[in-house]
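Here is chain A:
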Amino acid sequence: MSTTAELPVPPATPDPVAPLLEVRDLHTWFDTPRGMVRAVDGVSFTLRRGASIGIVGESGSGKTVLSRSIMNLLPRKAAVPASGEVLFEGRDLRPLSSKQMRSYWGPQMAMVFQDPMTSLNGVVKIGRQITESLRQHLDLSRQDADAEAVRLLTSVGIPAPERRLREYPHQLSGGMRQRVTIAIALACGPKLLMADEPTTALDVTVQAQILDLLARQQAERSMGMVLVTHDLGVVANRTDDIAVMYAGQIVEKASTKALFRTMRHPYTEALMRCIPRVENPSHTRLDAIPGRPPDLAALPSGCRFAPRCRYAQPECLTENPPLFSDEPGHEYRCFFPVGTAAGAEALERNERAGSTAAGTTMDLLTKASA
Partner candidate 1 sequence: ACGGSGGDDEEEAGGAATLATDNPEPTGEPQEGGSITVALEGESNGWLPGTSAAAAPGYNVLYSIYDPLIMQTAEGTYEPYLAESIEPNEDFTSWTMKLREGVTFHDGSPLTAEVIAQNLAILKEPTSNVAGALAEVTGATAVDPLTVRYDLAAPNAAFPALLTTTPGMPFSMENYNALGKDGANAEPVGTGPFVFEEWRRDDQLTVTANESYWGSDLGLGPYLDEITFRPIPDEDSRLQSLLSGDVDAFQTLRQSVIRQAQEEAADGGMALHTFLGNNAGNSIFNTLVPPLDDPRVRQALTHAVDQEQLIEVLGGTGISPPQTQFFSEESPYYSEAVAEAYPDYDPEKAEQLLQEYIDDPQRSDGLPVGSPIAIEYNCQPDPSLVELSQAYQAFWSNVGVDVSLNAVDQASHIQNAIGSPATDPPFKGDFTANCWRSGSQNDPYIVLRNEFGPVAKQPLNFTNYTSDVIDEQLQVLATTQDLETRKEAVEKIGLDLAENVPQLWTGATATLIGTRPELQNVSGWELPSGAEGIGTGLFTGGTALWGQTWLADAE
Partner candidate 2 sequence: MAGSGTAHLRDRDDIVLTVEDLVVEFPLGRGRKVHAVSGVSFDLAAGETLGLVGESGCGKSTTGKAIMQVPRPTSGSVRLRGRELTGLHGDDLRKTRPQMQMIFQDPISSLNPRRRVRDIVGEGLSIWNRDRDGAARSRVEELLSAVGLDPETAGGRRAHEFSGGQCQRICIARSLVLDPDVLICDEPVSALDVSVQAQILNLLEDMKARYGLTMLFIAHDLAVVKNISDRVAVMYLGKVCEVGPAESLYARPTHPYTNALLAAVPRPDPEAGSTSVPLEGDVPSPVDPPSGCRFRTRCPRAQERCAREEPLVRPVGEDHFVACHFPVHAADAPADAVAGVATMS
């Protein structure tokens, strides 16, 4: 079948000045019996061509929904038609139908999922899974597509690629499978790669391999990459920028270096402190964050982190902080940022009172929960 017939809207000619991806005040809500789940609630960021951004956050903070919203891959029925724009090379993707999106998926933007076992089709041979998008979008003949697939598998470091093409996913190890999904994503040479927790299901050593592979490919092909993960350590030296998500919002965003140097949001700080480090001696008490993230269907007014925050002040409970910025590119949602005078003062006040404005005892927050 000819593919051209199925591409009613060829991608508009890229706007050379527009960034590769610009997300503006994106909201994705789900109308559920429990109430309106505000999975993504006003997210904005920009990704330059060839650059990479890491999106970090706890489970349920909306990372997957965000990445799928950007890809326009969410089932339309579930999500409430939401506000915001996702500008891909200057063109808003949100209003596009999935038929129209088809010309973007593959050649323009592609995605790698968390679990390589479930994201590959277990009953279809590796070869066909790679070549079908090649044949769909690039109109290659079967032989050409196969040759291209071999090239792709080689580039992601799979030995004996010809043989692998004829195998099924279950015949490959987890790491190889994830490499295959990366090869599939890279097949049509996308300008943007979304990787949603691509290593969570993998072993530590394999995880390092895959992350390196992604970083290398991204640099080689100068693709934009959005790397989603729940582990700050994973993105620490593999992305240009980092955005920390909490309860559907980006609470802090900065270049990777800046973020680790001067973190401003108490959540980022807390997250950092609760990660056990190899450098620390055994039996080091960890600074756990007490409590749990709020229910996205019943968000508190005010700062969403306030109930768990050491710095919380009365105004944190009433007003959701807007994005502040004290150096270019470093934004955070906090009235009393860490490492600032306001922050120090707030902390001191709370310590004196023994509890935060949200009513949480300081003891608990500093000493971590038991």
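In picking the candidates, the idea was that all candidates are chains of the complex that A comes from, given by their letters.
Here is the rule we use: contacts are C-beta pairs under 8 Å (C-beta built on N, C-alpha and C of every residue); 3 or more make two chains touch, one makes a residue touch a chain; residues count from 1.
For clarity, every value in this text was computed on a predicted model and none was experimentally measured.
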Options 1 or 2: the chain contacting chain A in this complex: 2
Complex contact set, residues of chain A against candidate 2: 58-59, 173-176, 203-209, 212, 215, 230-234, 236-238, 256-257, 260, 270-272, 274-278, 280-290, 292, 368-370
